[in-house]
Each structure stands twice: as structure tokens, then as C-alpha cells.
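Here the complex is missing one protein chain, while the rest keep their positions.
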Amino acid sequence: MVMAQIVARPEPADPRRSGFDFMGPSTQAMQRDDDRNPGMLWVVDGEALWSREPANGGKACIACHAAANSSMAGVAARYPAFDAASARPVTLGQRINVCRQQHQRLPVLAWESPDLLALEAFVAHQSRGRPIAPPADPRLAPFTEQGRQLFGQRLGQLNLSCSICHDRSAGRRLGGSPIPEGHATGYPLYRLEWQGLGSLQRRLRNCMAGVRAEPYAFGAPQWVALELYLAQRARGMPLETPAVRP
Amino acid sequence: MAGRQILSRTRRLVLSAGMGMAAGVLQLRPVAAAELPADLLAAMQVFAQGAAVREGRVVLEIAELVDNGNAVPVRVAIDGGAPATAPVVAMALFNERNPQREVVVAQFGVLSGRPEFSTRIRLATSQKLVAMARLQDGSCWFRSVDVIVTLAACIEGES
Partner (left out) sequence: MARTRISLQGDPVRGVPMEIRTLIAHPMETGYRPGADGKVLARNLIRRFRCSFDDGARTQLVFAAELFPATAANPYIAFHFTPPGNGTLRFVWEGDQGFAQTETLAVRVA
């Protein structure tokens, strides 16, 4: 009698590497330990803002959303998401501002303002460890495609595209520093170069300045398209917010 | 993109040697007092309060290859702990090439219980660092190391 042998084939390991893997051990330890991670200062700020009643007597975030660790769990992992009202995708930061205007009757928070970064960091932190999961929403497809094209487009005096460095040359070195794969897995993050916490937009603007291209304005639709494409590219990788990077 | 191994520490250090920096070694290179510049020695003498400064006993933990000089984790401790007869009263960190020699000067109270501290420091460039300890009996010890600092490769103006 022939016994069929069931051979368990191991899952192929994910070849993608987070920027975390390209850092030295002491920088990794800085991210891993909440007591050492400077980004946690913004998360603590965001937690305070979540419950604070606005000066105009309106509702605090907590009034509608209750405890963030349950209501916001998994939310950041599926952003950018399609916003039906504006018929386009929005980032988490844009969604927070939409909430402020429509539900709290408050003015929008400025790009890269401490309060917006704190709220974004706090909300995204509730998804830490969860796989990045951009929604399978067909309405997002044209914007994701726009992001893919922007990623492959040469720009600036140095005439480089994101793809040339972060797809083709990832793992090699530029001026002594390793080139990471460019997965946006931990935003907003604490960048040692900034000595503070910043958004993905800020980082991408730095990249564009780095190739001597004029960066798109804050809030430009190109950033949303790029973020959508990056989320697809990093699909399944765990969210790390607040990450630490050199 | 095919799976890539993380660059091994050995390869990173060899690469930095190839870039014309001080020869990378597999551990922090200890530096003798004779190699320290005069202004650094002067700052050390101030901390020593007139006592002779001897090499040894101090542990200085720092990455040998630093990701970014803006925030470098360091730990300063005493090898094997201080003797009960002469507890550590103060510890300090000094640098060679920042605008100012002093980095941090720490004082240990009776309720400390362990002569060590950790913090994050700024290093303007690759340079020597000196960690010192002053014991209750007035004796002073130091350890010095060479640290290599890499800089952000993509020069970015903030805009």
C-alpha cells in the first residue's frame, strides 16, 4: 500500500525589508522600546488631544469614537481611503481634518503642525503591528495607478525616480548610508535628521529636494496618490508607528 | 526585487575604511591619553578636580558606526560596579570635535545605587569620546573611544 507523504512546504519568506532592518542595533532599540522612542512623546500628546474638549464647546474625539484603542484599531492600516464626499482618496491626516471641520466645527490643523502630527501618531499607533491593508476599493484604482507612475517618473536635476533608488538600488549604499526599500510602514515617524516627528509628506518632500526637484505643495494630490501606491507596495508589512529612522 | 541580506557589520566597517575614514575595526578602538588634544585634556582636568586621571574602570557603550549624529545612544558605567568603600560621586562625558568639549556631567546621590547612566548625544562628526568617573576617595578614571559618524546621504534642504 502506497502511503501518500504530505510534505509541508514552508511559506516563502517575505523578501521585502522595512527601513527598520537597515538601521544599526542602537537605533532599532530606540524604536522597539516605548520608554526610549521619542515618537511616543507625540503619541502621548495625541492621547491628551483625543479627550480634550475644544474651546468652542464642541465634542471631543472621544465623544464619538470612545476609546481609541478599540475604535481606531486597524484604521490607519487601511488608509488612504476613498472619501465619497470629495470623490477622491484622503490620507489619515486629511480625514482627521475633515472630522474637525464637519463634526467639531473647528478650523483645520495646518500641515505638519504639532497637534495634527500628535493626533495622526496617536491614531496610527492604535494599528501598530497590524499588516498594512489598503482597501480593495475599485474607486482607488486610478489614483493608485497615478501613484505608481509618479514612483517611476524621473525628476529633478539628478534625474532620478523613486524606483531607481528604492527598487533597483535598495540594499546598496549612497555616501556611506544604506539605501532602504522605501516602505512607508511607520509614519508619522521620528527622524533623527529632523530631531522631531514628521509626516510621510515631509519625508517625500525631502526626497524631491534631494534629487533637486521642486517638491509638490503640502496637501497636493500627488502625495495622496504616492501614499496609496506605497501602501499597496507595502501591503502585508506590519505598521510600526511611531517608527524611528536616521 | 529579490530578497537581500542586511549588510553585515563587517562589510559596513570595511566600506567605511575604503572611504578614507579612520580604519574601521571590529570593536571600538581605545584611545590613549597621549592622543587626546589639549583642550579635551583641560576639560578632563577640571572634572578631575586636581586628582590624577588614570585609564580604565569606566565602561562607555556606544554604537561603533552611528546612523545619524543627531541622536547617538550612549551608556556610561563602571566595570564590575564601584567598590563599596569608594562609591562613584560623579561621571562625565567629553568630546573632541563638537563646538564645546562637555557633553554631560552627572552626579550620583545616596539613593542612586548603581553608578551608570544612559542618554543620547549629538556628534558633529567622527571623533574621540571620553567618559570619566570620580570616586568618593577623589580618584579619577577615564576611557576613550573613537566613533565613526555617517551623515544623511541625500542632502535635503527643508522646504
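Letters A and B mark the chains as written, and numbering starts fresh at 1 in each.
Quick note on the criterion: contacts are C-beta pairs under 8 Å (C-beta built on N, C-alpha and C of every residue); 3 or more make two chains touch, one makes a residue touch a chain.
Every value quoted in this text rests on a predicted model; they were computed, and no experiment measured them.
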* Per the touch definition above, residue among B:44, B:72 or B:148 touching the missing chain -> B:72
* Asked: What residues on subunit B make contact with the chain left out of this view?
  -> 70-73, 93, 95, 98-100, 102-114, 116-123, 158
* Asked: Which residue numbers on subunit A touch the omitted chain?
  -> 34-36, 38, 40-42, 44-45, 195-196
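Throughout what follows, only the chains that are shown with their structure count from here on.
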* To do: Find the geometric centre of each of subunit A and subunit B from their Cα atoms only, then give the gap between the two centres in Å, rounded to an integer.
  => 34
* Structure fact -> So, in the complex, the side of subunit A touching subunit B is made of residues 13, 15-17, 21-27, 29-30, 36, 38, 167-168, 170-171, 173-179, 181, 192-193, 195, 205-207, 209-211, 215, 246
* Structure fact -> Contacts from subunit B onto subunit A in the complex sit at residues 1-4, 6-7, 15-16, 19, 62-63, 65-68, 70-73, 120, 150-159
